[in-house]
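The complex is shown incomplete by one protein chain, all other protein chains being positioned as in the whole.
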């Protein structure tokens, strides 16, 4: 078994990420810029680097309202070292928690490709997509949020994307979907952080199969913070209060 | 890098665990017997096999009072496949949750070794151990439980160990520790499931570094049950009610 | 947030799995029987319990030819406690490694349901399924194996299922698929352990969404053995030999 890799060259006294010596990256790059290089294979322009830092900052934490933070805290409480607590938190970032970034990005990319191929207007295409989801009774990935009606991350990321001239067709389609939702669904479907991240990384040219990766890197920091807080502020073996558990299974019986 | 292993030989059309063809094991062994063979390297006697099955049954589940079940449920809720939910639960089985088996077994083994070397009576040794823990203000691993005053697993496992003639010096020391606790600590320290498992596997001759392994194998089944229940009975993305979260950090401020 | 659960009732000094007091289960059940009760909600007949033990024994380990054992060993090598090493191994049990059990069980259940509804012969149905997979260029889940031409677990499990009178339509369909594969695919598609487990648990009446759970519980034991072996026989921080890594990315460059 040979291991092939095109990411980092490691030889004695030499570490190069995508061809660039690590010492130069340490000297010149922010972490967001280095993530761009690592995942894209090429060094970012200043605007690309700035946008990547902003995306990673946007989802850095969402408190214990997120299942991931809860999972990390229970593992920390069980007395497993911090790498285990953080790993458990990342595990919770599944199709219902972060997964919408991937689905939304794929939806935007497929949509824009179709609009270009058939020269359809993005507003018309948005209506098509919405009607298609409505008729199949499917949720629109990246729209709606359990807590926020107006997610503060959406405006901040789009405003920066505007300033850095990153907003392209994927962002435009994402905005059309929100705009057209009232007439198709009869209620306003607000974009959430998943959709805005998805739209911008699509406009930046990233593969949708990498979309969840940005969220994992970003939230990893939040999970370190929650694990550390649990270790240092709470007593071990935190369990749900027995009064809050309702057993609704079989009554006592004998074999 | 060569991989050396003495566990299972796998060659085309041939699978042998510790030298025994898998077909024979399927035909003749319970899972508890196969676990004994796998972890010990030798086939169990009927009594050893019976005891191992009982140990694995004893800790198969403890509902959501255990941080491990909570961690599994949060990961299942995030929409990660069952292997991720079960893995997160196992991660919670750290030094404060399952870890006491290991610590208790080491304490019993060191104790018995010392008693044998110095021909001290186990009751006297138990008092020494208790006083030592008391003076260093240390918790006695495997004694006391957040819910149970009298853990039903202790009596059941010891009664079977008695019946199968497994109770040796490690079990005796574990019982002496409970008995002597009243006079040394001024309160009764009830053995819990960790201590009884530790005493019995020590009497069966297992390495204490493997102790947590029995609990991992056993509880893995409970975590499968909890993950499945979460997937099939609850709606996705379960989060703690915002009303139950108290933010006690810095007040709103500006950079 | 209330936690509902129908698995285990835990109250002070009381632990009941699916209504049965834990002390009784310890006294009377093998681990396989307890797993049946836990996952099915009802106590098994002797034959159901025997079959479950055999299924759990069958996939208990497959050496380092399995990605799961490799993942466990690398984590153990990094110096994370055993629960982390075992968790990492379970994580590898994804759609390409264990996942076929689930897919195969669903295929058998859908197939048998269709055969019953339309009173089609199982042999005819098997040919339909094979032709459908062939025309869509899809792999048949549970058939073929990277190492074994004739997996020894298949015969042993079916022979026991026969003896215990468990073989039903799902097993029959699984065998027809193998038999008919020569004429449809022009080569013999040998059943592997995934398919035989899937067929038998389907005949036993389990939900296909639980299929992977049996493999997780079983292999958890193998991963404990591999983690322990790595901790006790190898030096820390095992890394792939640098001579076996081929970097095929960008050549050295400057920003």
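We just call them A, B and C in the order they show up, numbering each chain from 1.
Operating definition for what follows: contacts are C-beta pairs under 8 Å (C-beta built on N, C-alpha and C of every residue); 3 or more make two chains touch, one makes a residue touch a chain.
Please read these numbers as outputs of a predicted model, since none were measured by experiment.
Only one of A:62, A:106, A:134 or A:179 touches the absent chain when the whole complex is considered: A:62.
From the options A:14, A:188 or A:253, the residue with contact to the chain not on display is A:14.
Per the touch definition above, the residue from A:43, A:91 or A:104 contacting the chain not shown is A:91. Although one chain is not shown, part of chain A still touches it, namely residues 1, 3-15, 17, 21-23, 25-27, 29-32, 34-35, 38-39, 53-54, 56-58, 60-65, 73, 81-84, 86-88, 90-95, 98, 147-153, 155-157, 159-160, 207, 209-210, 212-213, 216-218, 220-222, 224-229, 231-234, 238-241, 244.
Across the interface with the omitted chain, chain B contributes residues 1-11, 16, 18-21, 24-25, 28, 41, 43, 80-81, 83-84, 87, 91, 240, 242, 244-255.
Interface residues of chain C facing the missing partner chain: 63-68, 70-71, 74-75, 77-81, 84-85, 87-88, 91-99, 146-147, 236-240, 242, 245, 247.
FYI, only the chains that are shown with their structure count from here on.
Separating the CA-averaged centres of chain B and chain C is a span of 24 Å.
Spacing of chain A relative to chain C, judged by their CA centroids, is 31 angstrom. Of all residues in chain A, those touching 2 or more other chains are 80-81, 84, 87, 91, 240, 242, 245, 247, listed in ascending order.
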